[in-house]
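Here the complex is missing one protein chain, while the rest keep their positions.
Right after this comes chain A.
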Amino acid sequence: MVAWTDFERVTIKDIFSKIDYEVVGPAAISRCLIVYPWTQRYFAGFGNLYNAAAITSNPKVAAHGKVVMQGLEKAVKNMDNIKATFTELSTLHSEKLQVDPDNFMLLGDCLAIVVAAQLGKDFSPEVHAAFQKFLAVVVSSLRRQYY
């Protein structure tokens, strides 16, 4: 059981109410594919990922970004049981998609940076820390079903 402070609960819900999923999701995924190009290995079927411009304008990348945000929203709605919420997704990433779990935090870091750019000064060190903790819990839950 993760112990969330009141501040963390309020902050996480507040962040997710403020950000535009249609913008943040695609931006985070494309940043991940651009900044850490080896992550492209999991997206061979996505078409043109040749350079930053191609990745940013790729519709499959954008669509996947939204899927990721919807997944994260489930965690926001179930903060007291993120582990159980992501059991199936964890199995999927492990057995079917075969994603190296060390990559999860790469996407997490890109998401932090995109949210930071969106919220500017509102993304204070304390708000940022709450978000990093949330990401760490999500990543840990996604790692759980790997063996």
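We adopt the following convention: a residue touches a chain if its C-beta (ideal position, glycine included) is under 8 Å from a C-beta of that chain, and two chains touch if they have at least 3 such contacts; residues count from 1.
What we mean here is this: contacts and distances are computed from a predicted model.
> Would you mind picking the UniProt name of the chain not drawn here, from "Hemoglobin alpha embryonic-4", "DNA replication licensing factor MCM4", "ER membrane protein complex subunit 4" or "tRNA (guanine(10)-N(2))-methyltransferase TRMT11"?
Answer from the UniProt record of the missing subunit chain: "Hemoglobin alpha embryonic-4".
> I'm checking contacts with the chain that's been left out. Which of A:Arg9, A:Lys66, A:His128 or A:Arg144 qualifies?
A:His128
> When the complex is taken as a whole, what residues of chain A touch the one chain not shown?
Residues touching the hidden chain, for chain A, are 30-31, 34-35, 52, 55-56, 109, 112-114, 116-117, 119-121, 123, 125-126, 128-129, 132-133.
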